[in-house]
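In what follows, a single structure is set out as structure tokens and then discussed.
Heads up, one of the protein chains got dropped from this complex, but the rest are sitting where they should.
As written, the chain order gives the labels A, B and C, with residue 1 at the start of each chain.
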Amino acid sequence: MEALLAELREFLTKEFPAWSAKWPDGELWEAKLDWQRTMAEGRWSTATWPQEFGGRGLGTMEMLAIEDVVAQFGVPQIPGMIGVKNVAPTLMRFGTEEQRKSVARIANTDEFWCQGFSEPGAGSDLASLRTRAVIDGDEFVINGQKVWTSNGMYSTHMQLLARTDPDAPKHKGISAIVVPINTPGLEVRPIKQINGGAEFAEVFFTDVRVPVANLIGPLNEGWNVTMTTLGHERAGVAVFAGRLEQRIRNLIEDVTKQDSPVSPVISDQLAEHYVESRVLGMMGAQMLAKIADGVAPGSESSVIKMVWSELSQQVDTTIMQLSGVEGITGDDNDAKSGYLSARSATIAAGTSDIVKNIIGDRVLGLPRD
Amino acid sequence: MEALLAELREFLTKEFPAWSAKWPDGELWEAKLDWQRTMAEGRWSTATWPQEFGGRGLGTMEMLAIEDVVAQFGVPQIPGMIGVKNVAPTLMRFGTEEQRKSVARIANTDEFWCQGFSEPGAGSDLASLRTRAVIDGDEFVINGQKVWTSNGMYSTHMQLLARTDPDAPKHKGISAIVVPINTPGLEVRPIKQINGGAEFAEVFFTDVRVPVANLIGPLNEGWNVTMTTLGHERAGVAVFAGRLEQRIRNLIEDVTKQDSPVSPVISDQLAEHYVESRVLGMMGAQMLAKIADGVAPGSESSVIKMVWSELSQQVDTTIMQLSGVEGITGDDNDAKSGYLSARSATIAAGTSDIVKNIIGDRVLGLPRD
Amino acid sequence: MNISTTTSSERADFRASLRNFFEDISPESRVREVIASGSGLDETVWRGLATDLGVSGLLIPEEFGGQGMSMAEMAIALEEASRAIAVVPLLATSVLAPLAIQLAGDTAANAELLPVLADGSEIMTVAFLDGAGVGTVARDENGWSIYGSKTAVLNANVANRLLVIATTPTGTGLFLVDAKASGVVVTPQNSLDLTRPTSLVTFEGAAATRIGAEYSEASQVLNAFGRIAVSAEMLGMSEKLMEVSVEYAKTRVQFGKPIGAFQAIKHRCSEMFAHVESMRAAVEAASLVDPSDKAVLHEQALVVKAYSARFAPWIAEATIQVHGGIGFTWEHCAHLYLRRVKTDEILFGDALACRFQLQQLLGLSA
Partner (left out) sequence: MNISTTTSSERADFRASLRNFFEDISPESRVREVIASGSGLDETVWRGLATDLGVSGLLIPEEFGGQGMSMAEMAIALEEASRAIAVVPLLATSVLAPLAIQLAGDTAANAELLPVLADGSEIMTVAFLDGAGVGTVARDENGWSIYGSKTAVLNANVANRLLVIATTPTGTGLFLVDAKASGVVVTPQNSLDLTRPTSLVTFEGAAATRIGAEYSEASQVLNAFGRIAVSAEMLGMSEKLMEVSVEYAKTRVQFGKPIGAFQAIKHRCSEMFAHVESMRAAVEAASLVDPSDKAVLHEQALVVKAYSARFAPWIAEATIQVHGGIGFTWEHCAHLYLRRVKTDEILFGDALACRFQLQQLLGLSA
């Protein structure tokens, strides 16, 4: 592991300044794509992929260590994360030979993928999705609408979940299908969020036709095809836990450096956040240790997700409170935008209500409603 | 109103010291009964009853003013409150001529009534009660079990709710029946509570036979017969609101008199309680003003009940926190027993969950589950 | 102040006419247009409030062209205007400005300034919050001059004149400054609230007219009215958000039933209702306090603000939670309310600050 991280440090020490010199404005889309290509050439963004696909065949623990080092260098996140982390593993596992050709193109940004899952009528209850794909000869004809599609505006391809058997039970009769974004009948519109950002899109399908060969995995098995690879993300919450703990440490350090002391009540509130984040960090560390021991994480990821989302939201509210008038006048714009953005913490990737249902139903075995 | 209250003050100024002289230990059961008789003779406990039943025919506002004065004098609560407040009004309204004879005996403690409502399987969901009363000739034969019967241990009679038509929908097919406690087959056992008290009882019915003439109101209409008079209690929550506000004022005054200052965090917590109790008090006062204007209170009583029960529980928890080590060693036994007793605030007379359901369903018109 | 109070049934009629007014001419689509225009002022609504409904003059005595009403009526106007998140300087120009002037007890100033406020012909605002680390001082240099800066000045971008609370050599004073005067710079801020732009106003020896004499006690009373006013705003917005949430909970179906049938959502809505009813009781009680009873006014204003500033933001946040993803979009109304509620939360002291003052009143704080 140490040799690996030393290699990574050497790589970043060389490549990051070179990239920074080339792109004075690192926020440019082209700059970010260029950084992703650099990371892919070094086989660092794709380190968990098997070697035959251009990866290093590493495990979760190594990947987390890699991400830690990357975070320390303060380099940008790669923009094609969803393709690299979610889509490519699915294609490697379930894709046809033709489909697997996308894997290398995902790494080097020749292709940019999004996932078409949520719908206006299927948010928390994802499996109730209604976008239809009807087989007509050797083509799927797709009609419907997707929403909250991350990076929808920048994508070349979508991994679509559509209903192919309307008579089957809710979780059955769904298929995963490759849809090039430039297919006629497909329209992408950005969704503007309350913080002014627009990382998500709505996608409309009107008689969109793609070959039946674009099916990923078996027909009507799209739910399992997709959920299997979603599992890859699970370990990520442990990393989130550690990062939130660090964030709260940094916040407290900033507060202690202020000239005017904060109210004892806020001080206590910060200590409360600190206690919860320390405990969350311990849970995260123990979950990672389990993964390192080769034990599959169980209910921990749900608990960490629940605690993380509520605590991180509270912390942004506290920061806003600390900013006082500067928060509402925009003189402390970080507090303001952090506060607004944090409203999604208890909604995105499963609302807190849903996470509590999952713990109640699956972990505690309580009767379903 | 002023003349009325002057009369009451004169009455109490004379009678309360006389009673105190007669009963050095006012906690004795006999002493309490004696006080109830005194209050009944003065027509104060029964002030809202019509004059023909020995009352004064007063309205809710007058009664609340009377209760305020009574509370100022620090006299004991009358032990037969349930009979006077709940049972007697029901008998006056729905009872037969024979049954109405109990009204005067309830006032003067010759009879002591309890209400047999809750069952082990019917707590929050009271209407699902299963105690059966089957007509056999001119008698009801009663089998089943009641629980949480207030004053069950001291009663001579019970106003029983029993199912008389098992095939009718849940809220139908229930009848209200008079059951003398000494009827063969009826057994009363005290329920000891977590604070060591035993104001409640379980009551078991095994082939208990009472005349069909003991039916109160129409057969199978017991739900309406009972719920109508429960409405009499509604205004009471407004009084609770004012008392809680006063209690928090007193608590804060006590704290300010302490030698050592409390933590600023606790100080803020007390201020938080104060704010909530002041607002609760305003809601209570506005509800009373509405009643005084002859407007029937609507959703206010549910809101006040919800806020009151949660706030009063929090206040007892804060008192326990203020007591610290003295609370756990029993050196501050008031804090300890207050804390334990307060656990029932969010359970008794409808759990907080049920109150929130009622607001959601009946006030906001949300879909039922 | 010469004020009279209407009956509760008159107030109900007043509320109904305001509700109709805003629904007609200030629907959400219109609010979004005005926001997008960047003007920070809906002229049509503002004219209507002044001329058709007499709202601008509510708190101004009849002798100066106003209605001579109390906070009980103004609270209703604030509730309804905020319910509609109308883009008008109601709080600054029709509540704070006339009260600030009248509290100074300066006959000449009343006669000059109140009539143009009453008929809505002039927009004024009150600058009361010192800029970060900078006080605002008034110096008597052959006539008064103001130095320093004020932050979060409501609607300063559309105001003709500013009422500035500044430190004098002997205490505190209220000063009138022309917004276009030399030495006055109004810099719009990146305000959280999109319906009520704030500005940083800097003064570099701006010429000012003093109104009345020592103003420190008046300033405290103004703060109390301010607390009641923003609480009324938060009440109006909270009620609207509760209704929007309940409506959504009735219609949005997930897992085969309307989400309002799930207790997590139902109980959240019930808690919203309880908080709205509580705020309503508190705002009503506080707005009916006799303003001459300053101690009671001060205490009630702190109580209602401490309550509203704690729970109105919770309601706005819970509205987004009830709506899920859609509540997080720019197109949904929730964030427009959240932004304005959070601003009201901070103005005149947040819940913690109000509780701290209450601790002092209660003898809890050293």
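Please note the rule applied: a residue touches a chain if its C-beta (ideal position, glycine included) is under 8 Å from a C-beta of that chain, and two chains touch if they have at least 3 such contacts.
Values in this document were obtained by computation on a predicted structure and should not be read as measured data.
Chemist: So there's a chain missing from this view; which of the remaining chains does it actually touch?
Modeler: Spelled out, the missing chain touches these shown chains: A, B, C.
Chemist: Just to verify: which one of A:60, A:286 or A:314 makes contact with the chain not shown?
Modeler: Spelled out, the listed residue whose C-beta touches the missing chain is A:286.
Chemist: Which one touches the absent chain: B:34, B:187 or B:326?
Modeler: B:326
Chemist: Among A:4, A:104, A:252 or A:349, which residue is in touch with the absent chain?
Modeler: A:252
Chemist: Extract the touching residues of subunit C with respect to the undisplayed chain.
Modeler: On the side of subunit C, residues 262-264, 267 touch the unshown chain.
Chemist: Which residues does subunit B use to touch the chain missing from this display?
Modeler: 118, 120-121, 123-125, 128, 147-148, 191-194, 196, 263, 265-266, 320-321, 324-331, 333, 336, 339-340, 343-344, 346-348, 351-353, 356, 369
Chemist: Could you please point out the subunit A residues that touch the chain left off the display?
Modeler: Interface residues of subunit A facing the absent chain: 252-253, 255-256, 261-262, 264, 267-268, 270-272, 274-276, 278-280, 282-283, 285-286, 299-300, 303, 306-307, 353, 355-357, 359-361, 363-369.
The definition used in the following text is that only the chains that are shown with their structure count from here on.
Chemist: On a C-alpha centroid basis, what's the spacing between subunit B and subunit C, in Å?
Modeler: 43
Chemist: Using CA atom averages as chain centres, what separation in Å is found between subunit A and subunit B?
Modeler: 55
Chemist: For subunit A and subunit C, let me know how many angstrom lie between their CA-based centres, rounded off.
Modeler: About 41 Å, centre to centre.
Chemist: In subunit B, what residues contact two or more other chains?
Modeler: Within subunit B, the residues that touch at least two other chains are 264, 268, 369.
Chemist: In subunit C, what residues contact two or more other chains?
Modeler: 262, 265, 352, 356
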